[in-house]
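With one protein chain removed, the remaining protein chains of the complex are shown where they sit.
Then we have chain A:
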């Protein structure tokens, strides 16, 4: 019964359309805001791999059905699996997901993701690593993991760390939401297309018979606009963000923010401090270190490192904050997680270090990324290695 369900889910939760050399993949779980289930990830991985070998496929479009692109990985299901069996069954989800992220990051076929509506967590993992990311006026981006007792995973330590200045630290630690204009400004999106023009854009992309990035980019350009970046945008405070979020430790970042807030009353700074204080202290420290390491690593190294980290969170030996976060935000919804340790100063460098070590389990291996040596990768993929 379960297997029949999952076969159905495999086929129904990602819809595929074929238009000459273009393939349109539609995330189809609208009630769950297209949150990525295990069957969806499996299907996406199979499709991306198959398209690479298929000369009749030259372009991949990824979009969501309904008002969201994708709200993230189906974390509730992962927690359920772990409760039912053991942490390893939950970790399997990430094995598949991170492999998918890697295949997307190093794909030989260009991908255009239409980021209409919410794009969060795992949703960024299937889009940000692709060549083109189209934001709209309805886009809402976030990597909200620190509030959930986790850390920005799915290779976020690669792409967040490469945003201008220390914007990546800001976005990754606070879970700040960005709109389409902000996504374009900081480089998370490559284009901004008004939602009303999306169907025209898609139609134009159906006619593409080339994998050349320049050609595809030129087509999207035809429908693009320069959006208005709102005055209160965090991106307009890059100088403050750089001053504070460049600091060495989370504690230093917080005190830098507090110094700023003393020198002038500012709601944005207050809210920023507030979101840091609400987040799991363990998550904050680990996320900061992950982004800092990611800055000097390739995308594959980032994913294998993040996989180790996520396994530690699933195992729950070093920290139970992930389960507590899921309880408070997703299950009981009391929005009042009790983090353990509860304060930043209780978390030593040594404790953080443990999350980056290999799992102490002979039956558990590091993430083995698929070999890409038989492909001639496009330049933007080569640059990510």
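Quick notes on this one:
Simple rule for what comes next: a residue touches a chain if its C-beta (ideal position, glycine included) is under 8 Å from a C-beta of that chain, and two chains touch if they have at least 3 such contacts; residues count from 1.
One rule holds in what follows: contacts and distances are computed from a predicted model.
Not every chain of the complex appears here, and the one that does not is recorded in UniProt as "Acyl-coenzyme A oxidase", selected from "COMD9 protein", "Auxin-responsive protein", "Acyl-coenzyme A oxidase" or "Proteasome subunit alpha type".
Only one of A:86, A:246, A:274 or A:348 touches the chain withheld from this view, namely A:246. Considering the full assembly, A:289 is the residue among A:289, A:312 or A:327 that touches the omitted chain.
For the options A:20, A:210 or A:274, the residue in contact with the chain missing from this view is A:210. Although one chain is hidden here, its contacts on chain A can still be listed: residues 161, 164-166, 210-212, 214-215, 218, 242-243, 246-248, 252, 289, 292-293, 295-296, 298, 300, 349, 371-377, 379-380, 382-383, 385.
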